[in-house]
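A single protein chain has been removed from this complex, and every other one stays in its place.
Which chain is which? They are A and B, in the order written, and residues in each are numbered from 1.
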Amino acid sequence: MIQSASAGARLAAAIVAVPLLLLVLLFELLPLLAVLVNGFLHDGAFSFANHREILASAFQRNSFVNSVVLSLATSLIAVAASLPIGRALHTMPVRVQRIVMTYANFGANFTGFPIAFAFIILFGLSGSFTLLLAKAGLLGGFTIYSKTGLALVYCYFQIPLALMLVFPALDAITPDIEEASRLMGASRFSFWTRIVLPILLPSLVGSFVLLFANAMGTYATAFALAGGNANLVTIRIGELVAGDVFSDPNLADALATLLVVALAVPIAIERLIARRGDRDAQ
Amino acid sequence: MRSEKGIVPAIVVWGFVALLLLPAAAVALNGMTTEWDGTVLPTGFTTAWFHNLFEDPRMSQAILNSLLISTATLVLSALVAVPAVLAGHFYLPVLDRCLAVLVILPYAVPGIVLGLGLLRLYAGNFGIVLTGTPWILILAYVPLGASFYYVPMKNNLRAIPAREIFEAGYLVGASDLAIIRSIILPSIAPALIVGFVMNFALAISEFVYANLLVGGLFPTLQIFMNVLRGGSGHLLSGVIAIYFAILLIATSIVLWATRPKSAAEGQ
Partner (left out) sequence: MQKFLPIALAMALALVAPGFHANAQTMDELVAGAKKEGQVISLGMPDDWANWGEMWKAITAKYGVTHTDTDMSSAEELAKFEAEKSNPSADIGEVGLEFGPIAAQKGLSMPYKTTNWDKIPSWARDADGQWALGYTGTIALLIRNDIKNPPKSFADILTGDYKVSVGEVGKAAQSNAAVLAAAVALGGGEDNLQPAMDFFAKLAGQKRLLPVNANVALMEKGEVEVGIVWDFNALAWRDIAGKDKWSVVIPSDGSVTSGYTTTINAFTQRPNIAKLVREFAFSEEGQIIFAKGYARPILIDQIKLPADAAAKMLPADQYAKARPINAATWPDSAKTLTRMWQESVASQM
């Protein structure tokens, strides 16, 4: 933040932000508000009935647990993987960096039915790798149609997304810092834990939250790979609002509301860390 | 410095790329075969599926529609989000904190739920009709894609010595705007580029809003893919492969257009 900014400059800044805020209000907040309000409607009356029904049902609670565990795991793996890949990429010429970013962009957005189908081609019952691994005796009961399989597919798009988000932060680990660390005799482990991680922590946490939200909100990929079998919140919502046998959009909206609430904790933690990090940087 | 690292970074990076492309290659391969049933590799090759697609007017229509929406989303999002993020970071901490939360929110909510909300708001119940046109999509994608500007830009901004840059700029009498335009922006080029390509890709790969709010009235590649899901898997794979190609080509174009102008800037 520019400490000496004049009131005029601040006003100009506010005006410049208005278009985005307007779009966010009209096309994100208003629908969200509608979802929130709808979640409170039960048989035409305002009440917490939908939310209570969800929280009282072990089955629905389980869907939250599953969603959180899957999202947490894949997001942590993604952020962790983005560091070595990002560092390796950072040593390469800019030309190469851009090419790799092209493919990372591609991977991060390769979701939904197409990626599920692609993984089935590779790892399904008759998948190329399944057949090869089975021949070599290495298969060991793995199937893409399992929780592990689903997590694998999630990692496929989470890791490149993490790379895209974290890579710009790596400029902070300058050659000078690396040089200084080496001169002071720091081991690789110390370099990573005492220098890289603290510097990058706000960026890593910020990226993690987006990755976590991305995974929590994933629907099409999970549905295409696991049908109704995966007990995830988004799948439960899909049934209630885009099904062919019954529909309960109010319950679906209540579920969605609780899903947003589930994000509150990671966001709160991220804000704490970001505030501390930005304060330290002043 | 680089040569000291040796071959390991190259292996890591290109290994990563190879793993990313593997599923795509599998689908593309499936679009070129007559039979791939229970074998490691296909047992019969043909370009018939691709011929079929290139002759299908729905294919070219879908490509055109998708490119239109995605390009418009890229341009609008860049114009609208980049200044806002900079405004928050440098001038308005309150805005910055709000943006941090606002950009994450839409991710947790499944598209169908927000989509239904958008449908109820903009299908004419309140006098505005945006559904049935590509505009509802472009406008709705901007808040969705804002996170791909906010997070990378914040990450990049933390990595540059912003305070020193501004102090140096003030010393030579430059205005804030000049400093931002000529030094800050180029310094965060990596983040901006992430934003551009991710927004384009988000728009071209989005299905739920597109199908629910516009559907057959302005069919995109994703909608066309959905239409073909009931038929031959090879034809479907062909469309998916073409969609990949378009995404890769478009991303490459954006990267080429934003390439550094001089060798010095590039290092």
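Please note the rule applied: contacts are C-beta pairs under 8 Å (C-beta built on N, C-alpha and C of every residue); 3 or more make two chains touch, one makes a residue touch a chain.
Everything numeric in this text was worked out from a predicted model, so none of it was measured.
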Among A:L55, A:V69 or A:L125, the residue in touch with the chain that has been omitted: A:L125
For a quick check of understanding: of A:I2, A:L211 or A:L225, which residue touches the chain that isn't displayed? A:L225
Looking at the full complex, which residue from B:V85, B:V194, B:L236 or B:V254 touches the chain that isn't shown here? B:L236
List the subunit B residues touching the unshown chain? 30, 35-38, 112, 116, 119-120, 123-125, 129, 131-132, 211-212, 215-217, 223, 226-227, 229-234, 236-237
Pick out the residues on subunit A that sit against the missing chain. 57, 59, 62, 117, 120-121, 124-126, 145-146, 223-231, 236, 238-239, 241-247, 249
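The criterion applied here is as follows: only the chains that are shown with their structure count from here on.
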Mean-CA-position distance for subunit B and subunit A (Å): 15
Quick check: in the complex, which residue numbers of subunit B touch subunit A? 1-2, 5, 8-10, 12-13, 16-17, 20-24, 26-27, 30, 36-41, 79-81, 83-84, 86-93, 95, 97, 100-114, 116-118, 120-121, 139-140, 142-144, 146-148, 151-156, 158-160, 163, 166, 176, 188, 190-191, 193-194, 197-198, 201-202, 204-205, 207-208, 225, 229, 233, 236-237, 240, 243-244, 247-248, 251-252, 255, 259-260, 266-267
Residue numbers on subunit A that touch subunit B, as the complex places them: 1-2, 5, 9-10, 13-14, 16-17, 19-21, 23-24, 26-32, 34-35, 84-85, 87-89, 91-115, 117-119, 121-122, 126, 128, 131-132, 156, 160, 163-172, 175, 202-203, 206-207, 209-210, 213-214, 216-217, 219-220, 234, 237-238, 241-242, 249, 252-253, 256, 259-260, 262-263, 267, 270-271, 274, 277-278, 281-282
